[in-house]
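Quick one: the structure is below, questions incoming.
For this view, one protein chain was removed and the others were kept in their places.
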Amino acid sequence: MNFFETRRLTKAFGGLIAVNDVTFQVQEGEIYGLIGPNGSGKTTVFNLITGYYPITSGQVLFRGKEMNGFPTWKICKEGVGRTFQIVKPLRRMTVLENVMTSAFCRTNSATKAKDKAMEVLYFCEMEKKIDFPAKGLTIGDRKRMEIARALATEPKLLLLDETMAGLTPQEQAEGVELIRKVRNSGMTIIIVEHIMQVIMSLCDRILCINYGQEIAKGTPSEVANNHAVIEAYLGKE
Amino acid sequence: MEMFIQMLVAGILIGGVYALIGLGMTLIMGVMRIINLAHGQLMMVAMYITFALFQFFDLDPYFALLVAMPCLFLLGVVIQKYFLNPLLKIDSVIPQNQILMTVGIGIVLTETIRFIFRSDYKSVKTSYSTATFMIGNISWNVPMFVAFGLAVLLTTGLFFFLLKTDTGRSVRATAQNKDAAMILGINAEWITQLTYGLGAAMAAAGGTLLLPIYYLFPDVGGQFTLKAFVITVLGGMGSTVGAIMGGLVLGVAETLGATYISMDLKDAFGMVIFVLVLVFMPGGLKTLTKV
Partner (left out) sequence: MKSKYAIIAAIALLVLFPLMVGSDYYRHIFIIALMWVVIGSSWNLLAGYTGQISFGHAIFFGVGAYTAGICTTQLGISAWWGMLLGGPVAMVFGFLMGSICFRLRGSYFNLATLAIAEILRLVAKSWTSFTEGMMGILTIQTFRSKVPYYFLALGLAGLCVFTIYKIMKSKWGFYFVAIREDQDAAEALGISSFRYKTYSLLVSSFFTGLAGAFYMNYMGFIDPDVVFSLYYISIMAILVAILGGAGLIWGPPVGAFIMVLLQELFRSAFFGMAPKWVSNAHAMAFGILVIVVIRYMANGIVGDWPKIHGLWAREKVIPSATSGN
């Protein structure tokens, strides 16, 4: 049994097929990369996994359980956490309250939720900013808070959607460090990313898609040397 | 059967005028993404202007259109410029504050008119108010027939403006994507004012056309606001073609409902249709036509 897998995942928006027959398996504890040029359907794959869009055909299986048709909130309860490419902070709440809200996923007690939130915020090194209103955070802190919020729901699988986009090199390095730390705590991660350096240094295996279809699969070095991938990114000679 | 056709005709005629009122609201909905809950009240103001012109200058209601529409256009521009647009800059817990603002404006308009004209019922009795003619066995009410004709004319004019003029195209562009329109150099601020003005002028036309057959009192606006939003949602918010269909459907539903079910509940039919449409056809009638 695979820890997480999709089988022939397909999504059509009217006549446009955004994701076409995508199949991949993720093993427990690994970091799996999902790459592809702009508009290739990476975020759509995430939105299908997390139930934002109904699946046209195919299956999503998490720990052997089919999750097709589950509402978004239930998928979170099942243990799949995610961040958004365009961050979605709860603007009028503080950082602590943002993270507490997600900690309530596993508890009904406000004290326990607060303890959990503080633990996660320390882990993400945001403990100095707990009282900041979320709307006033820098982009780097917002992305970090997204990760903290996802972690506080105590997921088994974490989906990270372009958490490095728009960050300074310094922040990127810190981000990579944080993701490593998350993985070392035993988390399985699927990561969508544009910045190749990040992907290459973090991922155990990579799936590259273009126009919603798989074009290459394998270890970072295999994918990086794949013809189809180079063509998709740089165009044909 | 004859009765049914008679009612159908009456429903369609009044529906044409409803469509005019609904179009105004739809235009505002399309560009500003807000429901104008002062719409019927604007219409009521136009009706009083027409009434005053008739009373004091003996001006025929149809000629009063030429005064009432520009007046309401100006009123609309002022409302948009000084009351609605400034709200866009406020970060509020309640995101619908523009809608609430239109409620406030509606109340003030009603009360201002009440102050000037008192609460009692007025009517404009013209020589043709009750005139009818017959085609086959169906009788046609003359002012309703004229109103329908003028409504069609004004609607055509509005479509010509929206489809064929540069300003009209700017309005449509702003409705589709305000930010993109601004980048392309469209003065969105002015377009919103123009749209609200146009919407108000359409409502004014609807009100004036109804005047020869309707009683007039300050609170008449409220029920027309409700009708207008029913039409807007019925048609699919922001769809002009949908609004025309919505107007006709509402007119027919009201007339038939009043005849065959209950006169007292006449105003409730629109609401019931409205809720049913919201639940079963959230995109409104336009989902049927794809316009």
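Note that the chains are named A and B in the order they appear, and that numbering of residues resets to 1 at the start of each chain.
Everything below uses one rule, namely that a contact is a pair of C-beta atoms (placed from the backbone, for glycine too) under 8 Å apart; a residue touches a chain by one contact, two chains touch by 3 or more.
This is a predicted model, so every value here is computed, not measured.
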Q. Hey, which of B:Ile34, B:Val124 or B:Ala181 is the one touching the hidden chain?
A. B:Ile34
Q.
Using the document's definition of touch, tell me which of B:Leu8, B:Ala52, B:Ile99 or B:Leu256 contacts the absent chain.
A. B:Ile99
**Q.** In chain B, positions touching the absent partner
**A.** 29, 33-35, 83, 86-87, 90-97, 99-101, 103-108, 110-112, 114-115, 222, 226, 229-230, 233, 237, 262, 264-265, 267-268, 271-272, 274-275, 278-279, 282
(Q) On chain A, where is the contact patch with the chain that was removed from view? (A) 50, 52, 71-74, 76-77, 81-82, 84, 88-94, 97, 100-102, 104-105, 107-108, 110, 113, 131, 133, 149-150, 153
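Going forward, only the chains that are shown with their structure count from here on.
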Q: Let me have the rounded angstrom distance from the C-alpha centre of chain A over to the C-alpha centre of chain B, please.
A: 49
